[in-house]
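As you look at this complex, bear in mind that one protein chain is not there, while each of the others sits in place.
Chains here go by letter, A and B, matching the order in which they are written, and residues are numbered from 1 within each.
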Amino acid sequence: MLGVCYYPEHWPEARWREDARRMRELGLRYVRIGEFAWSRLEPEPGRLDLDWLGRALDTLAAEDLRVVLGTPTATPPKWLVDRYPDVLAVDEAGRVRTFGSRRHYSFSSRRYLEESRRIVTALAERFGRHPALAGWQTDNEYGCHDTVRSYGPEDARAFRAWLERRYGTVAALNEAWGAVFWSMEVRSFDEVDLPNLTVTEPNPARVLDFYRFSSDQVAAFNRAQVDILRVLSPGRFVVHNFMGFFDQFDPYGVAADLDLASWDSYPLGFTDLMPLDDATKARYARSGHPDVAAFHHDLYRGVGRGRFWVMEQQPGPVNWAPHNPSPAPGVVRLWTWEALAHGAEVVSYFRWRQAPFAQEQMHAGLLRPDASDDVGADEARAVARELAGLELPAATPARIALVHDVEAAWIGAIQPQGAEWSVAALEFAFYSTLRALGLDVDVVPAGADLTGYAAVVVPSLPTVSDAALAALRAFPGPLVLGPRSGSKTASFGIPPELPPGRLQELMPVRVTRVESLRPGLEDAFTWEGERFAAGTWREWLEPVGDGGAAAKGRFDDGGGAVWRHREVRYLAFWPGPAFLGRFLAHIAEVAGLEVRALPPDVRLRRRGPWTFAFNHGPEPRRLEPPAGARAVLGGADLPPYGLAIWDASR
Amino acid sequence: MLGVCYYPEHWPEARWREDARRMRELGLRYVRIGEFAWSRLEPEPGRLDLDWLGRALDTLAAEDLRVVLGTPTATPPKWLVDRYPDVLAVDEAGRVRTFGSRRHYSFSSRRYLEESRRIVTALAERFGRHPALAGWQTDNEYGCHDTVRSYGPEDARAFRAWLERRYGTVAALNEAWGAVFWSMEVRSFDEVDLPNLTVTEPNPARVLDFYRFSSDQVAAFNRAQVDILRVLSPGRFVVHNFMGFFDQFDPYGVAADLDLASWDSYPLGFTDLMPLDDATKARYARSGHPDVAAFHHDLYRGVGRGRFWVMEQQPGPVNWAPHNPSPAPGVVRLWTWEALAHGAEVVSYFRWRQAPFAQEQMHAGLLRPDASDDVGADEARAVARELAGLELPAATPARIALVHDVEAAWIGAIQPQGAEWSVAALEFAFYSTLRALGLDVDVVPAGADLTGYAAVVVPSLPTVSDAALAALRAFPGPLVLGPRSGSKTASFGIPPELPPGRLQELMPVRVTRVESLRPGLEDAFTWEGERFAAGTWREWLEPVGDGGAAAKGRFDDGGGAVWRHREVRYLAFWPGPAFLGRFLAHIAEVAGLEVRALPPDVRLRRRGPWTFAFNHGPEPRRLEPPAGARAVLGGADLPPYGLAIWDASR
Partner (left out) sequence: MLGVCYYPEHWPEARWREDARRMRELGLRYVRIGEFAWSRLEPEPGRLDLDWLGRALDTLAAEDLRVVLGTPTATPPKWLVDRYPDVLAVDEAGRVRTFGSRRHYSFSSRRYLEESRRIVTALAERFGRHPALAGWQTDNEYGCHDTVRSYGPEDARAFRAWLERRYGTVAALNEAWGAVFWSMEVRSFDEVDLPNLTVTEPNPARVLDFYRFSSDQVAAFNRAQVDILRVLSPGRFVVHNFMGFFDQFDPYGVAADLDLASWDSYPLGFTDLMPLDDATKARYARSGHPDVAAFHHDLYRGVGRGRFWVMEQQPGPVNWAPHNPSPAPGVVRLWTWEALAHGAEVVSYFRWRQAPFAQEQMHAGLLRPDASDDVGADEARAVARELAGLELPAATPARIALVHDVEAAWIGAIQPQGAEWSVAALEFAFYSTLRALGLDVDVVPAGADLTGYAAVVVPSLPTVSDAALAALRAFPGPLVLGPRSGSKTASFGIPPELPPGRLQELMPVRVTRVESLRPGLEDAFTWEGERFAAGTWREWLEPVGDGGAAAKGRFDDGGGAVWRHREVRYLAFWPGPAFLGRFLAHIAEVAGLEVRALPPDVRLRRRGPWTFAFNHGPEPRRLEPPAGARAVLGGADLPPYGLAIWDASR
């Protein structure tokens, strides 16, 4: 189903009714409102003005629209921060982050937690049982603008308490951090400061704990709101809108308290910012890289334990990327269908009408600032019509799981060891290669039950929790472990048995040396009779005892490249695209999965018996339909930015 | 006439007489002095020592030299800032900018305004009627080193008062800024902080007002000095030395209180810093880009309402650019004549003698540090001799006006929407193209009377004041409007009728969408049978009603590229050089102006019946003289870096 984000407080009340009518006529069913409206809901300290919001809900309800109500805690008003300056966050350089945009609060401010509870309680008491209310969105895009981590006194206080809970004694903390190094030992938890403004890099274990703490604070902040909503708004779902390519907190931790996940999909902005070469960026500037939205759909479907929305769908040019091109004709429709193919329950466009003022005035809406229909409205309407006659089958799990772990990103950022090391890039390379082979992928957290998958890929998993180890152990294979997997203990140390540490149980090898390589410096190896070049990262491994691990591909100096033990493979290098394509096709074959040679820019996705095909490029493509399948939408000839759906159910 | 900048306080008094004699012998007539001498004029708080300056003036007067006296407010002495720390400016990161270079004061410091008045009064009382005194220069290079905007308590106080004067009520401010967005509303003017250190970008309307306020503060600071000088120094002119490629304040606003404008011309430093490709920078490294000095002559002639000086003319290598090459032989003479051709009343070299100490010791003077003649002295002497026998005709207006607007630059910087968007680059592209067609150009402010021009180009004018609209409306055409013209209201919003907003009266179209494009991504359009590529920026337009606007060139997707309504053209894209050359030649033809195919590096400029030709390149060039004209200087064969003057008066 389709939805939209709407800001009644931005428009004259007289306008609301027509807006609601046009939403319904366009085929929209859900409307998200309220998430930045605190200064209107409480114009003066303690003086609540909720009536206008009630009238807005009623107006939407009158058109049979269902409402998702956002808590307004992303934007505390000026009077609040003036009254309680300790709610403000502090940046890594030690400067207070000031009022005047959004997210200017620290997750560790006790006062802000209290104020958040107060406003959420007031809203939930008033609207928690409103008949139009479908659910709640907590806050907005936690962490946006680098706001997960704050470096003020409130943060230091909370970090110390967190450490005390984690370690119990300061001796345990010193031991875990290896604080004897450089005389970094502390005598009490009060002696632990935040890890900013040090002379050179601080202890990575201290930084990792600070990142874990900061992530936990987000979850705790969110939970405080959810707890209130559960009591005061029974039967309504609670959701949060997560972001793309964002790893400063653990989304699984936050989502544990939610009913479903959602994310904000801006494929063009992401593509402009991703680390792609210029030609690729230019090629997909107006449609987005073919895997960028899909990756996040698959990620957040997992975060939502199978349920997710696109809470904000780009409907036209945005305002925040270095370059903001216009989506090519048809692309908004393509994105919408793509989200549905990946299992989205609702795709909600951001925003209804382009605001003519303030920071986002250059962000397109479905409507232009003058309320005329923009291109996005036309394409949304087209999807609504196409959807009208269809009943989508239930979404089905993929056959391949890709293991995602936020700690891997933190550890890679804290201690890259090579300037080009990026877990996100590695994950995306695995994902994109699998998708280009025509395969569906589930992105799952480390520790998830892997039962039922035909193959599992772990791009890189430095720390291996008990749960992660148990899940991998239980998986019969084939299992692919990427470089640096098992390379760190939970305390950001090198495992005593050397990497891959706990994973030696599955892959009995020992990493005796690693190196990072500058661009332009590559080693060659041979695998399955073919030559490949490897740059960026390399490891030297040796088998542990008679464990049975063997090198199946070798570098020219004799070092093993691809290691195998039973159904587990370990890659002792950063895999480039040529190797990855060949290797993952091989893995799929071993797993009994069919790979397809897809035309360029084309991707497939199954949802139950339906197969969706998307052409993300500007040239028409032809694709043979699944044998015996019935065309639900489109056909074998995919127009530029077009799509087709086939039903193979009988 | 020629002049020079001189610092008697840097040299033994015994030396002054010889310096003055040599200045006169070299052919110089004006000497600027005093503008950094506060610590010598007032060595202790309240203890003035002006006698030495009197002797310096007398010494110069004895050689018949005329003096421009600078007020020393660009360099408050150490005792002053120690006594009144609130005079110091604060940078955007919130750090106090310390003593030890120059311009370390905030324009909003009440205390500094008072101290400035005090020292200016003292100087004006003592020297205001000195017979050698030709005029005053206020301060020095307002805004140099990013000093227009300051972020301290005095600035916040003054900004709030400025806002209160502008908006009257806080409700009006909230409305104008669209502060309902992200709950940015304030309840009183006291709640408005300066727009720095926010979590993400602050409200662009708030920033624009802060930029306007900061610009106004410069004008007010300058006016306070002028008011004193008018009273105490009757009959003397007041001038300020503006800078090149500088847009942090509105020069027209400051110049409104002055008698004439001046600017500081450093073509090699500017060329090293301009956004040009490497080959162009290398080609013009020793002569300067052919249009860089000319553009500023034409700009500041307008700022000075027809009257301008070059207050500081580069005489050799400077010290402040990343690379500081030596001007090629003849180039100092070329620059001097070029300024005169564009109407400069005086060209004053900076500086008389290279200082052997402190920050500018690597900045060449006419004399070397050992007082021997440097190359600049020889070239200045040559010009003085050439000038001796000539009477330059009065300068005449150009036939083409280019509309310049500092708000366009501010808006583009605050909200570029595409990383390559730069109003300065767009203006310079228009200017340079016109000049390469052999045309003279007047740079005029938005709102200037356009009567008498044959054609007007507006590279980009986002906000359209009443005066600007009236002037454009009254102009019969041809008029060229560049992209984003009329795209913003005075409150940095999108006009309700959509862009070009108020300009729809002249160009009845509606901009329904815009996009910015990354380098390497271009669209093609056809205009007058020719194909052109457009990158960086594109707009989609539709005609308003039956207004009669029509697309005269179209992109391949059918969108209009060049729109025309009567004699107005609107460019719906960022014009590249190939298109701009063809298009502006066409506009000139429509305007009845003759364009000439000039040899590379050659530029023309008329002054009354005289035509000047300049060869900015290292190869000799041949140029046919104007029909029937008499050679005043040089001839049809332009040597490298050479020039010619023809008189067509009969």
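By our rule, a contact is a pair of C-beta atoms (placed from the backbone, for glycine too) under 8 Å apart; a residue touches a chain by one contact, two chains touch by 3 or more.
Bear in mind the structure is a predicted one, so any value in this text is a computation, not a measurement.
Residue in contact with the omitted chain (choice from A:A14, A:V199, A:A597 or A:A627): A:V199. Within the whole complex, the absent chain has one touching residue among B:T59, B:S183, B:N196 or B:N324, and that is B:N324. Residue A:A179 is the one among A:A179, A:L232 or A:V480 that touches the chain missing from this view. Listed here are the chain A residues that touch the chain not shown: 93-94, 177-187, 191, 193, 195-206, 415, 417-419, 491-498, 510, 512-521, 538, 540, 557.
Seen across the whole complex, the unshown chain contacts chain B at 9-10, 36-40, 43-44, 72, 75-79, 82, 89, 93, 95-104, 144-145, 147, 272, 278-279, 281-282, 285, 316-317, 319, 322-326, 354-362, 364, 368-370, 372, 374-375.
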